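Apart from one protein chain that is not included, each protein chain of the complex appears where it belongs.
Letters A and B mark the chains as written, and numbering starts fresh at 1 in each.
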Amino acid sequence: MSATGGDGRTERLLEVKDLTVGFPTRDGTVLGVDGLTLNVGSHERLGVVGESGSGKSVMGLAILGMVLPPGRIMGGSVRWKGENVLDEAVANRVRGREIAMIFQDPMVSLNPLKTVGAQLRELLQRRVGLQGSAIKQRSLELLDMVGIANPGDRLKSYAFELSGGMRQRVMIATALACDPTLLIADEPTTGLDVTIQDQILTLLHNLSTELGVSVLMITHDLGVVAQFCDRVQVMYAGRIVERAPIAQMFADPQHPYSLGLLQSVPRVDQAAAELAGIPGEPLDRAQFPPGCAFEPRCGEAHDTCRGAPPPLVKIAERRWVACYNRPGEAGETST
Amino acid sequence: MTAVENPMDPAAGAGTGDAAPPESVTVMAELRSHLWKSKAGISGIVICSLFVLAAVAGPWLPLIKDPTKQSLPDRLTPPVGWGGTWAHPLGTDQLGRDILARLIDGARISLLVSVTAVIIAAVLGTVLGLIAGYMGGKIDTLIVSAADVQMAFPGVLAGLILVAAFGPSVWLVIIVIAISSWMVFTRVGRGLVFTLKTSLYVEASELAGASSRRIMWRHLLPNLVSSLITLCVLELAAAILSESAFAFLGFGVQPPRSSWGLMIQQGRNYVTGDGWWIVTFAGMAIAIVVLGVNLLSLWLQSFNDVAEREQIVLERPGG
Partner (left out) sequence: MNEPVVPLVESRDVSVHFSRWVGSRRRTVYALDDFSIAVAPGETVGLVGESGCGKSTAGRALLGAVKLTKGQVLFEGKDVTNLSRRNWRAMRKQVQMIFQDPYSALNPKIKIRDSIAEPFLVHTRKRGAELDAAVGELLEMVGMTASAADKYPHAFSGGQRQRIVIARALALHPGFVVADEATAALDVSIQAQIVNLLVELKESVGLSYLFISHNLAVVRHVSDRVAIMYLGHLMEIGSHHDIYENPTHPYSQALLSAVPVPDPTTRGDHEPLKGDLPSPMDPPKGCRFNTRCPLAVEQCFEERPPLRERSSGHLVACWVN
């Protein structure tokens, strides 16, 4: 596995700029995602890591224009190879074909009333336009590709007859059916047992390398990010607080929140010192302070932090941080 | 959809537990704000309030006559607009009694019978449901079988038997209605308890050594209340109808007291000719009140659903 990548050599596939998603509530509109910027290059595995309420899942859906009502996209742009994905016609063409998505719970995307084979057949007929025996052949090939033993038997199975890991493999197979260029994976291994998670992550890693599929991995698990991704963005309260290549993020986190997260995770391979943790609780979205959302929990906060949210600025090559205590290179704010 | 993150993480308050979380809006205020958005809810509340007001305060209202006072010269006076006068706004019946006064008197009986019967049924049914659901085993089988038998037994037949034995009376009607609807509460209560008793807080309480009675009373019952109140209102509508039916059959309240069912029974001979208003107004009273109660229950149910949904969203940050 390589710990680099996503540099100048790659072509930009997905460009998200100033994406803002709002949810109307009793207390006014709260922002699930607030001015988010993100790029995914070809052959890249980008991680988006954050805790509950960070807006990472909302972001994943918003990229495909799938925000559930009453939420709605309030601003910003999402471009796929230069085309505006927020345009419904473009989204319908791209979604499920060039960009596929897998979720934590496979039962969300698998039809409980149809066999695995029937679902793949429908997909291959409608989206790929395969006919006749080519469908069966491609179905078997897809199941084999995701490491399912006896694919012929499995085509006749219903989703509820499969184990959690097997379901996740079937969901990956359906996502790969249309040869996507980008796979958005939202917590694909959360809730699976450790040994099964290991299988699925290895599978995703191998598939992305062999097929050249970029992956946007949305997760809460820093271990998954460290083992899987080339580059990572840390989200807190709907905003990106830090973006860095994987090695640098873990060796030298710059934002106090990233640092706190890393110091909160015990490691299985090392006798742990004290876990630092982050004091306080995540904030209620409706009660955000006007300044940096992390300010109430931050040990380095000062008056400036309470004024306005800090912009994401470039502090070094390929490193971006949104913190007043980490001044960036002049004039460079956000890509 | 589990994959969608909750945008409203309630995990409020900075600092380790010492920051004040947002004060929760009280249930009553929430109820009011939800009510104003619902036409059905407002209509239901208005109808039910008028009904209760008429039943409770009716006899003391000015211009309301004695419902039992007969006046044969005034018999079958039509309502205002059909040749009647304001002396009897809704006309008089075959004995010259004021229809409006008799409707209001009937409302009293209706309210008394339905509310008392539903309270008895709810208390009895809920207690049995709690016991059956929590204890399980043989007790559960016994209670469920009893409920099934009751379910299959026609209430009118039970009424007939009791009237034959004890003679007609209002209390008899109350008892008949109560015993023909307790099992609704038992079934719903038991079903809810089945899910609730697997909650970790029930296990925690058991591990703390709490008695079964304590767990049922302190932990399970409070979580049943909102659903059961909705059910009470729904059963109230059924009870009002039953009361009218029993009165119509002559099992319930006896003349000269009035009841809507009794008015229909006595007025039906005049329906086609010179006294259509007797049956019409009594029938309308029943229909409107039952509709009002149903609207109220519908709204309560939707409020419960919303409250439950919002609570889940508010309480469980996903993602």
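Quick note on the criterion: a contact is a pair of C-beta atoms (placed from the backbone, for glycine too) under 8 Å apart; a residue touches a chain by one contact, two chains touch by 3 or more.
For clarity, every value in this text was computed on a predicted model and none was experimentally measured.
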| item | value |
| --- | --- |
| Options A:197, A:214 or A:254, residue touching the unrepresented chain | A:197 |
| Residue among A:35, A:282, A:309 or A:328 that touches the chain left out of view | A:282 |
| Among A:78, A:159, A:215 or A:246, residue touching the chain not depicted | A:246 |
| Contacts of chain B with the absent chain, listed as residue ranges | 9-13, 16-18, 20-24, 199-201, 203-211, 214, 218-219, 222-223, 225, 311, 314-317 |
| Sites on chain A contacted by the missing partner chain, in the whole complex | 1, 3, 51-52, 163, 165-166, 193-199, 201-202, 220-228, 246-247, 250-251, 260-269, 271-272, 274-279, 281-282 |
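Throughout what follows, only the chains that are shown with their structure count from here on.
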| item | value |
| --- | --- |
| Centre-of-Cα separation between chain B and chain A, whole angstrom | 51 |
